[in-house]
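Heads up, one of the protein chains got dropped from this complex, but the rest are sitting where they should.
To keep things simple, chains are lettered A, B and C as they appear, and every chain counts its residues starting from 1.
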Amino acid sequence: MSINKVVANADEAIQDIQDGATVMFGGFGLCGIPENCIAAMVKKGTTNLTCISNNAGVNDFGVGLMLHKKQVKKMIASYVGENTEFERQLLSGELEVQLIPQGTLATRCLIAGYGIPFVPVLAGVGTEVAEGKETVVRNGKKYLIEEAFEADFAIVKAWKGDTMGNLIFKDTARNFNPLMAMAGKTTIAEVEELVNPGQLNPNMIHTPGIYVHRIFQGTNYEKRIEHKTVRKTN
Amino acid sequence: MSINKVVANADEAIQDIQDGATVMFGGFGLCGIPENCIAAMVKKGTTNLTCISNNAGVNDFGVGLMLHKKQVKKMIASYVGENTEFERQLLSGELEVQLIPQGTLATRCLIAGYGIPFVPVLAGVGTEVAEGKETVVRNGKKYLIEEAFEADFAIVKAWKGDTMGNLIFKDTARNFNPLMAMAGKTTIAEVEELVNPGQLNPNMIHTPGIYVHRIFQGTNYEKRIEHKTVRKTN
Amino acid sequence: MALTKEQIAQRIAKELKDGYYVNLGIGIPTLVANFIPEGINVVLQSENGLLGMGPFPEDGKEDADLINAGKQTITTLPGSAIFDSAMSFGMIRAGKVHLTVLGAMEVADNGDIANWKIPNKMVKGMGGAMDLVAAAKNIIVAMQQTNPKGESKLLSKCSLPLTGIKCVTKIVTDLGVFEIIPDGFLCVEHAPDVTIDEIKAKTSGRLVIADNVKPVAI
Partner (left out) sequence: MALTKEQIAQRIAKELKDGYYVNLGIGIPTLVANFIPEGINVVLQSENGLLGMGPFPEDGKEDADLINAGKQTITTLPGSAIFDSAMSFGMIRAGKVHLTVLGAMEVADNGDIANWKIPNKMVKGMGGAMDLVAAAKNIIVAMQQTNPKGESKLLSKCSLPLTGIKCVTKIVTDLGVFEIIPDGFLCVEHAPDVTIDEIKAKTSGRLVIADNVKPVAI
């Protein structure tokens, strides 16, 4: 029953992502981002991308690297405050941007992975996020109808994975990764440690392999820290 | 930060469940059912209950024990084929029954725990399950609108839990347990092993303690096997 | 000769493709797992929350915490994953399961299926069947051509309460293999020594015999 989903590296994993594709990137800030695949995307130079990612990285790391190379046509995110190049491209009109609430972003991934076409949410009611959106009233409350994402590719980063695509995440590097893994038509996972089937406890799998199409062991993770904060010690 | 949710035993855990309450019971078949709390419910004799459970146990085990004592007014389940007393009460009209698709049952628990009021599903379209239900058309397909459950209590069984209510399930005894744990206004968890905070890996928690209000270590688990099937060995 | 249950399962196993995730229902469908062709790697899903269902355990090694959707004791295989029921049906609904095999009481020539209820007689519930048939793209029914009374189970319209509408793609019975096409049941294979006339006699819905109809190769 061992379905093998291993590809050699990031270049092979992303080789069929075409200009104009919609691509999700896991991670929160710079935590748990697919560094290898982002580097490969920058190297390949794919353009006109629609990127779905909670954040846009920083100017010189994460999804920010693709923004810097003008590979991104449209960005769907919830918070982009760390990226001044992003803000510049947005205010100058070079970049199309859709900002959506973080929980809505997460839930639109979840329902895509669960085959649910839309979900009613309270977040954004009465704000500009609600503009043009279908609404529904339930128990006296108004909800926005939010659609499941449709992404050509989802690219995620896990801590451990096996050759069948089962994934385990570490600490808050989990964040959007398991959700986006479920939401991609094709899902690519890069992992810090790739193991054989049977080496992961079936009870402790965060993303079942059925949701993952390609997997490889990444290299040279920088794991940059965005805000190093430490305790005062006397 | 150690919020202590420990109660002494099943009797204490269920003591405020009143006649007429809506109560969810975790488990699939006899696998992963809260044996201690069911026994305490039978002992207490609470009646007029609306029970939400995937199955109705068998005649002399599981939720079937409460049916046998006529404590259940209404049963919401997906498959009850193992319980002849159930079938008898249903066909005689003694018991009110709502049969719903298993995935719909699971999802109505999930959305309750996620604060989502309703969900569109395909399951049951064109069948008697659809009767009287609101529908919506999306991408040319008709969906039924299914509501989040509102349960006064959810009673679940976990493998391990800590005093703060964090739960870990074992194998397919997971099933509906983590979903119902999220869906109860008050959630009671019985566990095979109760440990102190810090003894469970935060990355491997299936149900975060925020969803659990009372927890205790159960005793004398029978863990009855419904269909023992074994391999032919030569 | 009509196909045995094992032969029905064996024939369905030929539909498996390498890399498939498959959900097998209770009864004949379960037997399909015994006939997975050499070189074809598939993963079995059990909708109570397991990917990578293995064979029954050795006697004495059964574990009450590890069962399949038929409540039978089972095992896991290397690479298994366990999850809750919402995720289990989530992956089914999202179309990640490539093939669903299940039994039926009746199938109509438009692909409707009935397999969960006999009014005033049998009330077991639909379990996961309605979710599976509503979501799966490729649904094969494994059943006998006729009921114990000898009446066809391949009908122009189901008489029993429906499980799902226009969802069945293929039916493998003891008499043959049928695809659902706009014109009804397309008989593409017949059991060895079972005549087309017998199939015609035991099919009550619209039936089309394929030009290249051939014996079931098992």
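Quick note on the criterion: a contact is a pair of C-beta atoms (placed from the backbone, for glycine too) under 8 Å apart; a residue touches a chain by one contact, two chains touch by 3 or more.
Everything numeric in this text was worked out from a predicted model, so none of it was measured.
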Study note, to complete from the structure: Contact partners of the omitted chain among those displayed are A, B
Exercise for review: Decide which residue listed in A:L122, A:V136 or A:V195 touches the omitted chain of the complex.
Suggested key: A:L122
Exercise for review: Among B:I17, B:A154 or B:M182, choose the residue that contacts the chain missing from this document, as touch is defined above.
Suggested key: B:M182
Exercise for review: Out of A:Q18, A:T172, A:N201 or A:T219, point to the residue that touches the absent chain in the complete complex.
Suggested key: A:T172
Point to revise | Footprint left on chain B by the chain that the document does not show | key: 1-4, 112-116, 162-164, 166, 182, 196-198, 202-203, 205, 208-211
Study note, to complete from the structure: Residues of chain A touching the missing chain are 28-32, 54, 77-82, 87, 90-91, 97, 99-107, 109-110, 121-129, 159, 170-179, 206, 223-231, 233
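The criterion applied here is as follows: only the chains that are shown with their structure count from here on.
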Point to revise | Minimum number of chain-to-chain touching steps separating chain A from chain B | key: 1
Point to revise | A-C or B-C, whichever has more C-beta pairs in contact | key: B-C
Exercise for review: Report the inter-chain centroid distance for chain A and chain B in whole angstrom, where each centroid is the mean of the CA atoms.
Suggested key: 33
**Study point:** chain B and chain C, separation of their C-alpha mean positions in angstrom
**Key:** 28
Practice item. Would you please write down the residue numbers of chain B that are in contact with two or more other chains? Key: 107, 121, 170-171, 174
Exercise for review: Two or more other chains in contact with one residue: find those residues in chain C.
Suggested key: 50, 76, 82-83, 86, 89-90, 92-93, 135
